[in-house]
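All protein chains but one are shown in place.
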Amino acid sequence: MTLLKIIWPLIFIIPLFSGIIGGLNHRQSLKLSSFGMAFGLFLALILVWMLDEPLILEWKWLESVNFGFSIDRLNALLVLLVYLITLLVQVFSITYMEHDPDQDRYTAKLGFFAFSMIGLLMSNQLVTLFLFWELVGMSSYLLIGFWYQEAGRSRAARQAFMINRVADAFLLLGVIRVFNNGYATSFTETLASGIQWDGFTGICFIIGAFGKSAQFPFYGWLTKAMAGPTPVSALIHAATMVTAGVYLLVRISPALMDWNLQVIAIGGAVTAFMAAVAALTQFDIKKVLAYSTISQLGYMILGIGVGAYQASVFHLWTHAFFKAGLFLAAGSVIHYMHELDATKDPQDMRNMGGLQKILPVTFYAFLICGLALSGLPFLSGFLSKEGILTGSWLWGQSTGNYLVPILAFCTAGLTAFYIGRQILLVFFGEISFAKKMVEPLVTIRVPLIFLAASSLWFWNSINPIDPLGWFWNGYLFADLGATSDQHSILGVLIGSIVLTLSGLGVAYWLFRPEAETARGFKKSNEPVQLAGKISFHGWYIEKFYDQIVRLFSKVVFGAGWFDKKVIDRFVDGVGVSGVVIAKVIGWFDQNVVDGLVNFMASISQLIGRFVTSFQSPKIQIQIGWLLLTLLVLLLWFQFLT
Amino acid sequence: MMEMINPTYFVFLSLFIFCAGIAIVIIKRSAIFVLIGIELMLNAANLNLVYFSQFDPGMNGVMTSIFVVVLAAAEVSIALAILLNIFKHYKITDPDELTSLKN
Amino acid sequence: MTDSLLTLIIFFPLLVTAVVLFLPNGKDLLIKEIALGATGVQLVLSVILFFSYDASLQPENWSNAFQFVERAKWISLYLGDYGWLQIDYFVGIDGISLLMICLSTFLLFVGVIASWNLSKNVKGYFILYLILSTSVVGCFAALDFFLFYVFFEFMLLPMFFLIGIWGGPRRGYASIKFFIYTLVGSLFILAVMIGLYLSVEDTSLADQTQEVVHSFSLVNMMDGGYITDGILTPGNATEFLGMNIRWIAFILLMVGFAIKLPAVPVHTWLPDAHVEAPTAISVLLAGLLLKIGGYGFFRIAYGIFPDAAVSLTYPIAIFGMISIVYGGLTAMAQNDLKRMIAYSSVSHMGFILLGLASFNVQGAGGALFQMVSHGFISGALFILAGVIYDRTGDRGIANFSGLAKAMPVFTGFVVVFFFASLGLPGLSGFVGEFLVFLGALGSDYLPKWIGIVSISGIVISAAYYLWALQRMFFGQFWTREKVWEQTMYDLTARELLLLIPLAILVVLLGIAPNVILGPVNNSIEFFVNQCFEQSQLYLAQ
Partner (left out) sequence: MMELSLQQVIEEIALLRFEATLILGSLILLVFGMLSNKEVTFKVIFSVTLLVSLFLVDVRDVGASTTEAVSIDALSGILKILFAFISLWIVFFHSNMRRYEHYFLLLSIVIGSSLMLSANHLLLFYIAIELTSLSSYLITGFSFSRKGYEAAIKYLLFGGVSSAIMIYGVSILYGLSGSLSISEMVVTTQMGPLYHVGMICLVGGLFFKVGLVPYHFWVPSTYQEAPTDGVAILSIVPKIAGFALLHRVLVNFELLSDPMYRQIIAALGIATVLMGTFGALRQDNIKRMIAYGAIAHSGLVLPTLLIQGEQGGLAFIWYVTIYAIMTMAIFMIASMYEDFGIKDVKDMKGIGIQFPIMGTLTLLILIAQIGLPPTAGFTAKFYLFSAIWNEYQASGATIMLIYLIIGLLSVVLALFYYLKIPFHSFLGTAESPYFGDFSIISRSVVTIFTIMVLWIFISPEFLNKIAFNINFIGW
């Protein structure tokens, strides 16, 4: 036990420490920090291995507020996951960022992110969670805006942080309500005491989680986050940070009311479906993966909503691997396209094609991870998705609300379709360029191979079909007693396989190299008809943000709510109104409130002028005024007293 | 022996002289006349004092009026001295033109 | 040693001023070193004060709530048939004033370093600077209303000249406006002081003469030493303009201190004063002078009129909320970096009003912590704004972009302090705001929606800070005038020496706020409970 007590803080500190070391020396900063992370991974393994009952560490932060960490099986495993993915991403970015001048800053920021993510996973007290929650938001802001030279990227970072900040405001409100209503302020106590939170506090936490995990109203920022370097997207916006919302909901689900859980379920389902539709017509390789991440997160949130939180955690685990794999593969494609010809947009799929033979390892990794994502049997995706679909089906039966399972099944089909489309468009078709590049052996291939392999089924459970066969299932939920009815229902099993195969088939039929749509795709531009436009613009969510802010600024015209999107120098006419509103408050503050003082000064000048007007230079007028006042006084005394 | 004059006539006479003095002070366009006006007002007060001192055994009224006359003379002499100097500098005696001391 | 410690802290700079007065004009460096030494000694003394402050004291009433008390008879005037008027040099500290004194001595020390490369008649500058330091520390330690008022006024003169002579282009207008705004505020306080001393009687002093002794001691006023028929005695509620006259006295005090705070309707002097003041002076202005307003709420307004404070919590909270939201919005509209930071100070000071209005321990603790943390953060922010101004003579946000490329270390500090100011947890800005929200939402005097609307304040502050960060520091490196590009060198050793301690403090207070709130907690608890009991006592009469 004492060994764990030593290892635990070390695990917590190592990422920060390695980030600082990496940040300090310029040349091999990434190599040094990856050694540090490898050591941290080793310690995390020991921790997961030897941990039996939860460790709690708590101390008084403020009078009525405590600061506390705890480590139990669930977050130990997730910490291990974070370490693993961070290490892989750092190894990958050694080549990806080799000729980038600011490597040290990159490593420092990555280290800071890993530190805050692990802090978030380990925190037990709500205030500690909120602290690391915001630190994770800040590190994502720093990493998205890593190439701050381009104004577009730094603006995307700012907008991502702002949307997160709005959701965090609700989370803060929820935390405060927990304190004020006397609920348990730490996860371990909430679990033990089983106090039910009131509905509104629940909703605040849900909005906070939805914000961080890019669910329905807030998912606009994840597509913006693609402005960051691809390894960063792989690490943060696929595997680790976005799952924080899911982790939070898993932790607080015992305390939520059942209608809160329904909200979660419907929210997850709707997001999953919308994101899947949005991913259908994207051109940018990373945008497709971003929308697919949103959709898979929708699945996990849905899983929690319907009560199948074990399946959600399992899906979180598997999704981390194959999505990181997809992103890294996309990263190596972008790296290659960038090397090839820097003028064209390296991320646009329209000028890609036939990379199968040029980047074989990337192709196979992308293929396996893509199929795992689509939920093909014998791959990890199928197992975890199966669990969620079963849970949603059973939940649909019990509550009679069949909307959620239907959306879940449709999304499964759509997922298969868009990932199939992407694989075909990027890797098949004729090769439009001759340069042959061999991927550097260690730094790119090893992470890809590892991630692709981990998407196979046997790493996760012996029986390729049974969703509960997950090795860690027993480890994680042994004490909770896995609910027996989670076993797969034949109908759900067949249904999901059929949907996946049909999705892949349609994709193949449409986008096989010979098909005219595949050839037309190269020159096609934005879809014209309504459905295509809805999908391409991601259900107009970003436009929706602008409308809200503009509406809000109109509503609060007196106070002048500031409209960030409109301030953009590129949005001309509309943009000016935002600046005008800001200037109006500035003017208002300057003249009206300030004018009050100048007004009083001018009033006293005016009275001064009136008063001194009596003081005429002529003596006889002065005497005249004197006698007049005496006369007035006399008359006053004669008649009025 | 003519019977006694009705006492109120004296007060009315002095009030009349007082108001005449005031009118002269305000209307006249020459500083000398303003001085005359002031003299008139002072003499109106003298008249009152002398008349009322008949009821006062100590004859204070008469004593005061003597002092009033003396002080009026002093005042006029000072006024004329100053007026002489003004005439030397400004060449005018009309108080309305003396307007250089403005706010 | 510890019995005359407070007087030493207060009057040590004044002694040094006497020395500096007789120095010839030429020796600038010597004067600067002396000033540094003086404020350094003051800082060391206040650290000794902090550690020898006994945090476990559980006072029952105000008379034994204060430590390091020093009392000496100053003025006793014969008032004719109204008895005697007693003013005495009465200083002492409790938790709240302890923190304020430590904050002010630290910022004064930093201020001297910040004004190191000053060249324009240095002697006058540092004489006024040391007088300012005496009056500020004196204000926090004074327990006699007259002494507090004298120090309160005494602060205005040096500040008026420091802004007026060494300031920027429109310094004349700004200094006059600052002087008149604050002075009008102090007249309200004077009016209440007169009303108070006439209706207060200090039985402890009335031994030698059996007549009534009207004393100015705040402790006696707070403990309710009223004479039976005084105008402000809680019992005889004389109506004036339809309100109990105690309420009006309380409102006058609040307006007087709100001008100093500044709260929204009366805040327009702050941006002008900040924009025109030299860097070191705006550090002091933001760090210390705004806290006098906040301290005035704690010690005088809430201390002496708790009954009015309890019944007027709703309007005060509304004003606090308006300050937070309105201050934030106007900060967005600014194009001058220093003006934006000034408006953000207005927004942060709104938290103090809100914290006090919630009338519970978290709210008061949060307000106090916000004062201390805002002192450090706004001090650093003004030093950063000063860095750009020293290099280019201009602070327009639109005149620069991509500074991160030219000055990476500087940008690092800007990011740290911007995020600290917008309330990122882990830095000291968040703790104050969190406690104030805890207090506002948990207080049974305030409706929930005030707290919720104020929470939107953290989103607004994030908006204008990040927007300024993005316009000035990210994107391609470009400056309005070509000549500036050469002068945009990164932070010098002196500037680093200033910013590193502040950064450490901001992070330290963010991670372990109990370092300063712990010892002070008894005072805050006593303050809130005593105000509550006193108010019930007065309202019952």
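A, B and C label the chains in the order they appear, each numbered from 1.
To be clear about the criterion, a contact is a pair of C-beta atoms (placed from the backbone, for glycine too) under 8 Å apart; a residue touches a chain by one contact, two chains touch by 3 or more.
Here the structure is a predicted model, which means the values were calculated and not measured.
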Report summary line: Output for the hidden chain's shown neighbours is A, B, C
Query raised in the report: Which of C:Gly111, C:Gly138, C:Gly195 or C:Gly402 sits in contact with the chain that's absent?
Result: C:Gly195
Query - Contact with the hidden chain (one of C:Pro13, C:Gly111, C:Gly138 or C:Gly164) - result: C:Gly164
Report task. Determine and list the subunit C residues touching the chain excluded from the picture. Result -> 74-82, 121, 124, 149-150, 153-154, 157, 161, 164-165, 171-172, 175-176, 179-180, 183-184, 187, 190-191, 194-195, 197-198, 231
**Report entry** Hidden partner chain, residues of subunit B it touches
**Finding:** 11, 14, 18, 21-22, 25, 31, 34-35, 38, 41-42, 44-46, 48-49, 51-53, 55-58, 60-61, 63-64, 67-68, 71, 74-75, 78-79, 81-83, 85-86, 89-90, 95, 98, 100-101, 103
Report summary line: Interface residues of subunit A toward the undisplayed chain are 601, 604-605, 607-609, 611-612, 614-615, 617, 619, 622-623, 625-626, 629-630, 633-634, 636-638, 641
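What we mean here is this: only the chains that are shown with their structure count from here on.
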Report task. Could you work out which chain's C-alpha centre is the most distant one from the centre of subunit B? Result -> A
**Report entry** Mean-CA-position distance for subunit C and subunit A (Å)
**Finding:** 40
Query - Sites on subunit C at which at least two other chains make contact - result: none
Query raised in the report: In subunit B, what residues contact two or more other chains?
Result: none
Query raised in the report: So in the complex, which bits of subunit A are touching subunit B?
Result: 612, 615, 617-620, 623-624, 627
Query raised in the report: Okay, in this complex, where on subunit A does subunit C touch?
Result: 60-65, 127, 130-131, 133-135, 138, 142, 145, 148-151, 154-155, 158, 161-162, 165-166, 169, 172-173, 176-177, 179-180, 559-562, 564, 567, 582-586, 589-590, 593-594, 597
**Report entry** For the subunit B and subunit A complex, residues of the former touching the latter
**Finding:** 22, 25-26, 34, 95-96, 98-103
